[in-house]
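Starting off with a structure, shown below.
Every protein chain of the complex appears in place save one, which is left out.
The block that comes next holds chain A.
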Amino acid sequence: MTRNRHPLFMPLILVGGLIFGFGLAYSHMARPEVVLDFLQFDDLGLPFVMFGAAIVSGIAFAIMPRIRDSAPLTGDVYRRRLKSFDRNVLIGGGIFGVGWGLSGICPGAAYASLGIGNVAILWALVGMFAGAYLQGVWRSKRAAADSSPASAD
């Protein structure tokens, strides 16, 4: 996929991102206050955003594998987004939940928030990169320890 990409690959990713980001801003999810209003039960609009989006994407995930074998720009087979379940899903989900509930910010909405001129969101973005880096260092070390034959335990 990395080599010999179709010339329209990047333009399409950009257009998809534009619509995605416009939708996040239009839905006001780029405003942490609106997310916090949902989590504190003052405005129940958020599920319409998440499930509305999931229904639209769900239709594509259900239909495309039946009418085409592979995507035109990559040749990749149409698949659903399925990830393996393990306790990391619960642990990570729990940590994400505390962060989301504390700040009202998740990754996509944070990028969109920068787009609507919310410079204060840079605090959250710096935090996200720091958090992603911390887990990356920790998991890289753990992976190295697991695969090392000289490991004592």
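Annotations for the structure displayed:
Basically, a contact is a pair of C-beta atoms (placed from the backbone, for glycine too) under 8 Å apart; a residue touches a chain by one contact, two chains touch by 3 or more; residues count from 1.
Operating definition for what follows: contacts and distances are computed from a predicted model.
The protein name that UniProt records for the chain not on display, among "Sugar transporter", "YeeE/YedE family protein", "Sodium:solute symporter family protein" or "Thiamine pyrophosphate-dependent enzyme", is "YeeE/YedE family protein".
Interface residues of chain A with the unshown chain, by the touch rule above, are 1-2, 8-10, 12-34, 36, 39-46, 48-61, 64, 70-74, 76-85, 88-121, 123-137, 139-140, 143-144.
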